[in-house]
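What follows is a single structure, written as structure tokens, with notes after it.
Yeah, one chain of the complex is gone here, protein chain that is, but the others are all in their spots.
Let's look at chain A:
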């Protein structure tokens, strides 16, 4: 039999479309029961529903089948999955509704149906001649479906009555909707509330615990439920900010916990306050780095930052928030009044700061679905729902996705696929990902930029340069394999008992003229980024590896800083000049060290090296006496396979004396230049400062030391340096390094700033009152600006307006600071990736590790040999860990041996 339906529809583009639907009805659909003889076909499949479907229930003593309605399936899927519940009829109507409403539950119910021992039968009631009903005039789709379910239930009970010994077999409709239940009873169908029925089951009280609470009969089906509060319009936000009810700040999601974030509100000057935001509702669709408006919550609702690590695990509840609620509960921890932080909620977004994100596709569980979730590589970014028809092709690939919007009814933001970066795990792909994720501009230089390069072959125009230092013996000391050599040193005896020491820096500002595209590109890149196997240049290669690289035995333009010093390394006079140099020797750190140590060598180069070395030692001692800090970071260096570029070994970085030789003179040059440009341009000198950290930053350090009974004094840099030197533990030599690593984390970031915008110039780490960067203009843009300032100061170049504008300089400094930070993160990420590659070929290894921090449900472990840091959860889904005690005050004391920080523990790495 055929029902056909014809209707006219107007499309969005205005065309009128005639739609004809044909619905075929059959009379040979099997009811699936073992009892039934009537609708058996020839060669039937084994019956699904059993003859003796017995569950002892006080409500219904006889054998019975269950028909749940849509809401029961949606809410009580846990119950239906229980092995006790069997012989259930799932109607097609119900299945379709479930599929539309929740993909994960659909998947679960499908799994149950496929499980033969559960005896779940899908009855295609929509195609059965006797159970199909048409929607009546004025009837809503929901009501029609409810009626279809009732009709099918009635048909079943009547149908089974006809079967031999079918009289006592009952069909029970389970529905939580009161109206539906009454109507069902009206037409002779036995209907119960789900809760009522489960309660009546004898001998299975544990099922009650699984019963989802749903309070009620009036459980309306709303297909689009509102998950988030509305954002306020911009006009109200602005008014609120003006009146002080709202605060404006940058949203920073937490890396460890997706339900927590802070908003950094910039105060006057440098200081700012952080407002804690907790819970999905309060986070209200803000994404990391957005500019948001926050409203502070009343004081009694303030909370403390939780110390659990939570990762959004996504599609278990696609649309619903059940899992989230549970996790939100986990956040709550009672804490003393003193630890409460100002807490707020997001009321509106002032400016979105979305960029395309890299990550992986997590495919939807339904095969033919086109909407899938995307998991970004950055854990601070929420999952994104995208629509794509090529999910199967994109699986296992790193892809880029852009966010389009985040409607208030959606748990996740909506986005679209931008492009595929390549297959995951591939070295090139992963490098691309980490460059993109750290916002490192790495496109090849555009035509416009390259057009400003000097034409090759290039030679120095002799007449323009007055100062030649070609006759002086100049040597370069650089790491092996380095092609962008930007510094050279010389030292000679002046004959009057004093020494002349010169630091020569490549004159990049000669090639990069202010304001042109090349200059703009370099300014936006800010720094060269060094990855394990790759270098992302700030300036095109012609400059970085050729014209501005002070190679030996060729003429190169340089900017020189020349001191006259006595043998006590006291500066008698300083001068700066642009020059032409011709270097005589290019040595690696190790070669230089060999020459200094070899007493047989007495040529010019070696003598000059020895002179420099002697002075450097004095300079270093003086610096340390003043309170310069020596901190440590767990850095490693890879040995790469020259063919495949795979890491074959790795070792911790070590320093040689000559490293510090070069470093000392570079520091000295930087300080001298900083002084000079500040004297000349007190308003617009570009300097570098390192603020002293606030005392609270030292908490982790002093707590860690206390665990071993040591005291770290942090009142001044000098005191800190001394007490770090003193902090030794017998038989645990790494402890000192560990403290220094922690010390590094306490520090503030050193930043560039414009002297006219700030009053505090102090460099805490180097214990210098003034400092700048002058020595690496090939790889840092700040140095180019410093070069220009210095050139103007000595009359070697002319100035231009942007150079003297302190606001423009401050803006530039912000970009440079940002780029430096990102470059550093990218570098670390690259090391981490190569470490992983290294381990991939090694398999499981056992190595000693140290616990750095302890969280409520995890510890952060450092493995010094590989410079690897990772989070180890105490418990995972499969196995529960031992009961733990967590004490906020002394981080890290828990588990059976009460003292375990920083105790060496065996950690298995996979």
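Just so it is clear, contacts are C-beta pairs under 8 Å (C-beta built on N, C-alpha and C of every residue); 3 or more make two chains touch, one makes a residue touch a chain; residues count from 1.
What we mean here is this: contacts and distances are computed from a predicted model.
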Protein name (UniProt record) of the chain left out of view, among "Exosome complex component RRP45", "GATOR2 complex protein WDR24", "Geranylgeranyl transferase type-2 subunit alpha" or "Probable ribosome biogenesis protein RLP24": "Exosome complex component RRP45"
Hidden partner chain, touching residue among A:129, A:351, A:706 or A:807: A:351
Contact with the hidden chain (one of A:30, A:417 or A:781): A:417
Touching the absent chain when the full complex is considered, from A:447, A:553 or A:602: A:447
Residue of A:172, A:277, A:386 or A:717 in touch with the missing chain, whole complex considered: A:386
Sites on chain A contacted by the missing partner chain, in the whole complex: 12-13, 290, 351-356, 386-390, 392, 402, 404-405, 414-420, 443-444, 446-448
